[in-house]
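Removed: one protein chain of the complex. Kept in place: all other protein chains.
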Amino acid sequence: MITTLRNKRLDEKEFLKMRDPVLDLWPTGREVDLDEAVEYQKQLPDSKNWHKLARKMNAEGRTAIFPRAGTGLLEAQIRLSRKLEESCVPFIPVTSDSYTRQLEFEKVDGILDEMRKTGRNLLNGFPLINYGVKQTRRLIESVTVGAFNPRLSLKSYKLATEISFAAGMTAVAACPFISWAAYEKDATLEESMAVNQYVHRLIGYYADRGVVISTDNHGWILTGMQPMTVNLATTIADAIMVAEQGGRSITSVVHLMGNMAQDLAWIRVTPRLLREYLDKLGYRDVEIAGVFAQHTPLFPMPQSMGGAFAFPNYTAVVAALGKTEAVSIRTIDEALGVPTEESHTLSYESANWLLQIVRGQKFELQSAQVDEEAAVAEAEIRAFMDRILEVGDGDVIVGCLKCVEEGFLDSSFSPNKQVRDQVIGIKDSRGAIRWREFGNLPLPEEIKKFHREKVAEREKAEGREMDYDALVQDFWAFSKGRLTGKPE
Amino acid sequence: MITTLRNKRLDEKEFLKMRDPVLDLWPTGREVDLDEAVEYQKQLPDSKNWHKLARKMNAEGRTAIFPRAGTGLLEAQIRLSRKLEESCVPFIPVTSDSYTRQLEFEKVDGILDEMRKTGRNLLNGFPLINYGVKQTRRLIESVTVGAFNPRLSLKSYKLATEISFAAGMTAVAACPFISWAAYEKDATLEESMAVNQYVHRLIGYYADRGVVISTDNHGWILTGMQPMTVNLATTIADAIMVAEQGGRSITSVVHLMGNMAQDLAWIRVTPRLLREYLDKLGYRDVEIAGVFAQHTPLFPMPQSMGGAFAFPNYTAVVAALGKTEAVSIRTIDEALGVPTEESHTLSYESANWLLQIVRGQKFELQSAQVDEEAAVAEAEIRAFMDRILEVGDGDVIVGCLKCVEEGFLDSSFSPNKQVRDQVIGIKDSRGAIRWREFGNLPLPEEIKKFHREKVAEREKAEGREMDYDALVQDFWAFSKGRLTGKPE
Amino acid sequence: MTNPTVITGTVGKDAHVIGTKILSRALREAGFNVVELGILTPPEEFIQAALDNKADAILMSSLYGMGENDVQGFKEKCIQAGLNDVLLYIGGNLSVGKHDFSEAEATFKKLGFDRVYPPASDVKKAIADLRADLKAKGKA
Partner (left out) sequence: MTNPTVITGTVGKDAHVIGTKILSRALREAGFNVVELGILTPPEEFIQAALDNKADAILMSSLYGMGENDVQGFKEKCIQAGLNDVLLYIGGNLSVGKHDFSEAEATFKKLGFDRVYPPASDVKKAIADLRADLKAKGKA
């Protein structure tokens, strides 16, 4: 592997030069004027700044909702955002559509026309580049309390974040692993790192001028089902890249897989290690905005209303017990398609009920099971992070690239060709996720032993091998109201 | 207070004589033939016996649902019970209608006719006395897994339980406090005790012949909002009365008020103290079938679907964390009226999802808050129980009667004239229920101090007095998705 | 002018007490003279209490869904007893099962009630209505 990409702050002049071809991609790019954008951002109230809102949640001991939502027309997106505000959802996503994600702006224009004509919804998200800075500001201005965060793709990141930040959005999931591992087949991690470095530098530019834009670091989004530690280690790696380019606020995303002991352990361990590594590498002035718990794709497939409510409600309870600043939950329509406004309202109303009732109690729990999972998670995350820094000789970018190449970081079910795909996960009898195949992961032997024992325990209890079929059954377990998959 | 009623086992001959006027109340009474009924009960499968089902839940580490449900016509009641069975609800209530509860059987016959003619639903429960033994057996036989439990009134208890047990039901809430305190205005506790003694003796008759019928002991159902300890102490008193008459199975009901630390503490403390007092008084052969957690009336008033799901879902999670054998939850239609079949199905599906997912994890938690609440609850329950035994000179019936008279046991918002109504409860800042007025309760001074401090804490935090208005606001808090009431 | 007198209680075989207790207390705090009959109150007892206390209004609660049955002919009995002028209010869960409130409202208005309230209705609003209605009758 030969790469020239380094985790080194880009020189400002050089960065400004890099922007030209980006802004030329589509006419709306030229609506971005950085100086004017900084001024615009500065006059926004605290209630529209992601970082400040997250700190407020922390101070008030509350857990807010960060949903996923996006729809085709500006008017509809405004209505949706207002609905979210009404539902007490302060963190507002702007999920972009799949054509925007591929830079097919002309096609989008055509579809928008057709949508206006026919009234049919033909876009699965908001085409923010076609709308541009001025129009998108109408969205930001349409709510009183609400920090916006665009959901993008690798190809669209640079131009889309230019427009988003200029329009007044204050956070973005700028993390090289996310798009590469979950959304791309041929794109390389290096390409993704370069794209994200641009975005991080743009955030640093704003930061230097007093505007704090946060990144919610999702790490290597896992398409398969495996312990979250590869993911969590890479959220830390993400943060280091952001910090190096001058970003000042990190939102620590922790994906939940459904076992309380494990989920609570991950919520506890991740921000602690994030802080530790940031400090160790000299980024003491970077703040952690908060922990955002997030439902990972556990596929709540078509099912009746009852289960559809139970699943996100459960996630809300776990996040509240973990005292995270926010939680991303699915709507009750998740399995059916892009949710309706009503489905958003009902879902968040339900979750907010639980978040208020549980957080208000300031309930503190200890659990030997959480402690055990936390110890395992910490050992794994450290093993990954230390290996990254080791093979990268202190450079987190080089380290990550090498680790992927060697399978020191790995994932199953990845759509990306660069991924080794030599690891496999499975649930244990209590629904915690274990490694069944370790591939080339640099895990300590005692940790491997722990996982093997847990898998063996379940194999014994169920009298069958934990093979591929068992794994597929585990995928669907929650949809069927079961903790683990059972043979039909 | 002069009473001749004693907690002493009734002589069998005497008891059999007492039955005659009861069975003569309505022609269906004469369908009861005790010998035949014992044989009928004996051939029922284990899956229809309440006690055995509860023990099975315990052995399998599961929490089942015990709902409230009842409808007018036999056919509809059968359909409802089958729906419940389909929804994996093994404990099936047969809530009787309000006219049956007042022994107005002729009126019921008329209404049943009209219902058949018009198709309108004019009864709020199942008129099991009008249907009688043979017809009601059709209900019991309509399911494969399901133990039935009639929900009755003071007036109807004797005849209704005669018919219910002969028809194959295997549990009943035969506890003197429940009807007296929550359903009656003029009836005295002594009357209620006498009625229940009859039912307990009937259960003892079956028990002597090898048929175990359980009692779910609800204690003094509180209409107001106050710490549950008066209630929990009286569930223990209930059990002692049942045991004395020969009952062999106690189902320990624990009412939840919505604060996790407190609810989990009550779930932990109650069965332990129940066992202790049963043993101490010589009822070592009486078994505890299990703990049934129960939502107390917290008034989820008309509200949207989202909150309506969240509330019972929350109760299910708390019961699952408390590892109770069953939980009684409301349906999503609770505030609107007698729930539809669909509303039952959705509600229990949702709750069952959570019960399965949470119980399956065998999650163990410790919490200093739970420990503290448990210590307070234990001290209070002991204070009440010991006072009962003291003033009753070892006789729990005499003791309870005296305690009510003296206000050593008391409740606010009671409809019954015998109740002193000198106590008042209020939530503290964390949503735990505290005593605001102690009336004549025999509580240790340090316990009173604890409550006073907690109330003062909230008064300080909110800068207002915790007066009657605050109490009424607390009533509605959960309905509004809030932990405690806030001024509008 | 003396304080108006009102009768409260839960009608028929209905034992739900909380609503009528809160309502009674609120009425008392608002300056009314309240005769509180509590739960399980037969319709006739409301009439007797209204006669005995020269009441200006009867505020009935009914939660358990069978209220319609309990108050059949109630207005007529009031008139027979000479209570032509007493205001009749009723509130609560007025039918069995989930239902449209407007249906229940129509039913009970037809039965002679002046005002009908849904569950969880605001007591202050009801008291304001009562004052207005009494005023219209020249009674407050």
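In order of appearance the chains are A, B and C, and numbering begins at 1 in each one.
By our rule, contacts are C-beta pairs under 8 Å (C-beta built on N, C-alpha and C of every residue); 3 or more make two chains touch, one makes a residue touch a chain.
Computed from a predicted model, the values in this text were never measured in an experiment.
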Touched by the hidden chain, restricted to displayed chains: A
Per the touch definition above, residue among A:Leu123, A:Met305, A:Leu355 or A:Leu401 touching the missing chain: A:Leu123
Hidden partner chain, touching residue among A:Leu73, A:Cys88, A:Leu336 or A:Ala375: A:Leu336
Touch criterion as defined above, residue of A:Leu16, A:Ala456 or A:Val472 at the omitted chain: A:Val472
Given A:Leu10, A:Ile92, A:Ala182 or A:Val242, the one touching the chain that is not displayed: A:Ala182
Touching residues (missing chain, whole complex) on subunit A: 97-99, 101-102, 104, 111, 121-124, 182-186, 223-224, 297, 299, 301-302, 333, 335-340, 343, 413-415, 417, 468, 472, 475-476, 479
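Assume only the chains that are shown with their structure count from here on.
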From subunit C, the most remote chain by mean C-alpha position: A
Gap in Å, rounded to a whole number, between the CA centres of subunit C and subunit B: 31
